[in-house]
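Have a look at the structure below, then the notes.
Removed from the display is one protein chain of the complex; every other protein chain stays in position.
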Amino acid sequence: MSHTQDKSSAFQQGVVIFIYLAVLTALEYFVAVTFNAVSILAVVAIIKVALVMYYYMHIYKLNEDGDDDTHSYSYKTGTNRLGLWLFLLSDAFVFAGLLTVRINLLGFTRPHLDQLLGLAVTVVLLISSFFMNRGETAMAHGDKKGFITNTWITFVLGLGFLLGVVAVEWPNAAAEGLTASSGAPGAVFYMMTGMHAFHVFTGLIFLLVVLNNARKDVYSAEKHWGVEAAAVYWHFVDLVWIFFYPALYLIGKLL
Amino acid sequence: MKNISPVVRGWLSLAIGTIVAYILGIGLVFAVSGSLTYLHLVPVLFAIFGGATACSWGASGFSPLTKGLIWLDLGALIGFALGLGIDWIVQGSLNWVAPTASLFALLFGFTAFFLGVAGFNAVSKGLIWQISGTLLGAIFITIIRASMGLTWSGPFLFTEPAWVLGGFLGVLFFISGNGSVSDWFKWARGIDTPEHHEEHFTDWKKYFNISLDHKVIGIQYTVTALLLISIGGLFALIFRTELAQSQLQFLTVDMKLFGQNGPQLYNSLMSLHGMIMIVSILLGMAGITNYVVPLLLGAQDMAFPRLNAFAFWVSVPAAVLLLMSLILGGFDTGWTGYPPLSTRAPLGIQMFFLGVFTAGWSSILGALNVIVTVVRMRSKGMTAFRMPIFVWAAIATAIIALTATQFIGLSFQLVMFQRLFGMGFFDPAKGGNPVLFQHLFWFYSHPAVYVFILPGLGVISELLPVFSRKPLFGYRWIAMSSLAIALVGFLVWAHHMFTSGMNEYLRVPFMYSTLLVAIPTGVKFFSWVATLWKGKIWTPTPMLFVLGGIVVFLLGGLTGPPNATVSTDLHLHDTYFIVGHFHDTIFGGFVFPFFAALYYWFPKATGRRMNETLGKIHFWLMTPAFFILTFGMMRIGLLGMRRRIADYDPALNFDATHLVLTVMGFLIALSVLIFIYNFFNSINNGEKAEGNIWNSRSPEWQVPSPMPTHNYDQPFEVVGEPYDYGLPGSKYVEFVAPAKSKHQ
Partner (left out) sequence: MDKKIFWVGAASLALVVLAILLVVLFSKPVNFRGTEYGKPYPSAPQIELIRSNGDTFRLSDQKGKIVLLFFGYTSCPDVCPTTLAELKLVMDGLGDKAKLIQVVFVSVDPQRDTPEKTQTYVDHFNKQFIGLSGTVEELSLVWDTYGVFRETVESDSALGYIVNHTARVYLIDADGNLRLSYGFQTPVEDIVSDLEILMK
């Protein structure tokens, strides 16, 4: 397995991309407060998605020249990679459907939500993606300890996001009258955040699995498909939130 | 007795067994109720199962089938008694028609059958786990509700939330308990599993157990599909009997079965006929695809063998859930499950939603496997346009199934949550929108019909050159047309909603896009005609079904534009014209090609042919019956016969036609029965057929039948065009020495 860059430049790249994502998020929030223009938010979201898909999820690997030997580990990894991305494509349709539901039922309005909390959990998830990338990069360069540390941080941040949504935002919203049965806004809010939270939860389980296996020295720099899969899945979960966050918190007139 | 042939013994035992069991049933009912009823469900069921068991014993002694049937009978009786007892305790009174009793009878009987046939196997183990998981989940919710002071029991023993969690857990327990995910659990613990899973079973028992071999899985899918076709067909025969005459009350208002009276039962049977048939199509199509695609590509197996096994095994609990929906109160919405009716429907609708959701996983994951296999596992030299045409059809189908299926899952999930938690997605009073459901539902369900027919049309394209001894005309065009149909198919969904009250400006665009789909479909037709033109046509049974499929699908396709055109659809929507249209397209696009594929590849799988005479009888019985059926449906549809109603006005003068439709239904059922007998009997008794009996150029026919375990011991390389029949000296594949890989 060849590396186009060494570990420290890969780490640096991860930091730079994170900075871009953070700046874009700040811009997004600022734009939403000032202009309330869906088109700008869409552009920002698409750029963020492109950055994550290219630099963190390394989608270009799908195009890599495979080994000629179809029984080799690297060929099989390529096959697995295609399978994973197709799975994510299919899953993306669920979230696309939920976005459709949100637009159809709520139009250009949005329920009243705690903006600071929304921004906070978004930032937490973004940072978790940064550490996930760092962890995967570490493993790709054979740094088991680096992988475990960074992935544990990812896990904690991910758990923080989950609790932030389910244990803080949900009770807050319910206290204000936005419950699952209070009407379409409530139903949409809980279904969108709930489905996303479920995927965060499964992502956390996946992280625990690869952490445990790494501890048992199952992975190496050359063979760590499980790590790549967990990382790509984790970034996918972040990707969904890149769309869901503006859809729930930033778009539309307050009801 | 030994001197009498098994066939005669079988018929004799069938006759005696049926009569004896029937009398026993009547006696039982008399003992309990004091009245003599001849058409009561109990004597009828006794007659059917008793007769079947006796017939099997007479024909084959204590074979696995007989043992299975005996276990089934006992299991059902024990289950019934158990369910009856539990219901008695909970409700406080003895209710002979308690749905719980029927449910336990179904679950126990079904599980017992597989125990009897092959002991503890993946099916019986899975079912035991499913029953346990269902009970566990239901009891868990019941305890929580009871401790919170909420109602904790209902007419179906448990409350709806309890059954929903139970149903869901039942599926999870089934697949974890029967071993279909055990390798993945090992990987999660860092344990590697062997590359080539050695088969634990080498005889027929392997079909009842987890196998990673795509050929075994393909057969498992196919047999399950045939089972579901029989069940779905049985439901149709029952409600067609009700429809045979306008004053006929076969399913009477005062009968009570599964917590439903006659008309309610009609609605449940009608709804489930649709969905069970749809699931059978998905499974049948998965069966053919998973069996054939690796063979056509020259691969040893699918890209993800364990995923393949999982996708099959998850469809079994899905089917169980669908059947449970009938018993747990049924539902009246038709297979489309629209709210607000589905929001108010009985408990059965939740099992229906769960069952479809679960079957959706099977479809999605199977599709994923197909795409990856075709992209990554083609033989050397097999460029895109040198792939067998069926592979193109499979890819186009898989693209749809992978993506669109999520939308029906989502739409059903939203109704489930609306029922369980009051989330007002489709409730106008809460700001919801019922038409939104239809948009979400049909965004999958229209492309779904292309999932149903694209593989079948691919089979037609694949088989026509073999039986015309001519190249496939317009191969590239046909290949692209499959993709075009898949793409355009995503753009037409609202043609199901012209009368729904959706925005009027949407009607015309969707009319245009729907009419557009006829173009790539037409490309296929013209190519087929050109393939047949001046060919040396020979018509063994597979070719009969191919030709029949073409004609039937043509008729179905021609009745499409009147439905697509808004002005005419306003009259045709919800009439039997639509019913005729989709039965035509489904039979032409799936059923006929499905049978063609089975007759065609049966020798490859078993090394024996199916009986030609029976095959021809199957075809010549089914085809005219089917034509009359659909013409009749379309006739009364045009004259105003509405869909989904249990009875109709005698003044409409539809009685004669309806009677004919019912008779045709029974004839079609008979033909399928003949096929099923032929299918299973030919496995051991069919004429040997170990070579390339169809003289096909396709790679799988260049190796002996039955197909070797690892498919191609010698890999092949593609050196020419697939369909150059009649071109002297042309070769499609050439077998080469195995590559120097330490892999065997």
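The first chain written gets the first letter, and so on, giving A and B; residue counts start at 1 in each chain.
Note that in this section a residue touches a chain if its C-beta (ideal position, glycine included) is under 8 Å from a C-beta of that chain, and two chains touch if they have at least 3 such contacts.
If you're wondering where the values come from, they're calculated on a predicted model, not measured in any experiment.
With respect to the full assembly, the chain omitted from this view is in touch with A. Contact between chain A and the absent chain runs through residues 5, 9, 12-13, 16-17, 19-20, 23-24, 27, 31, 35, 37, 39-40, 43-44, 47, 51, 55.
Keep in mind that, in the parts below, only the chains that are shown with their structure count from here on.
Residue ranges on chain B touching chain A, taken from their complex, read 187-190, 303-304, 307, 364, 368-369, 371-372, 375-377, 402-407, 409-411, 414, 417-418, 421-425, 430-433, 436, 439-440, 443, 739, 741, 743. Only residues 69-71, 75, 78-79, 82-83, 86-87, 89-91, 93-94, 97-98, 100-101, 104-105, 180-188, 190-191, 209, 212-213, 216, 218, 226 of chain A touch chain B when the two sit together in their complex.
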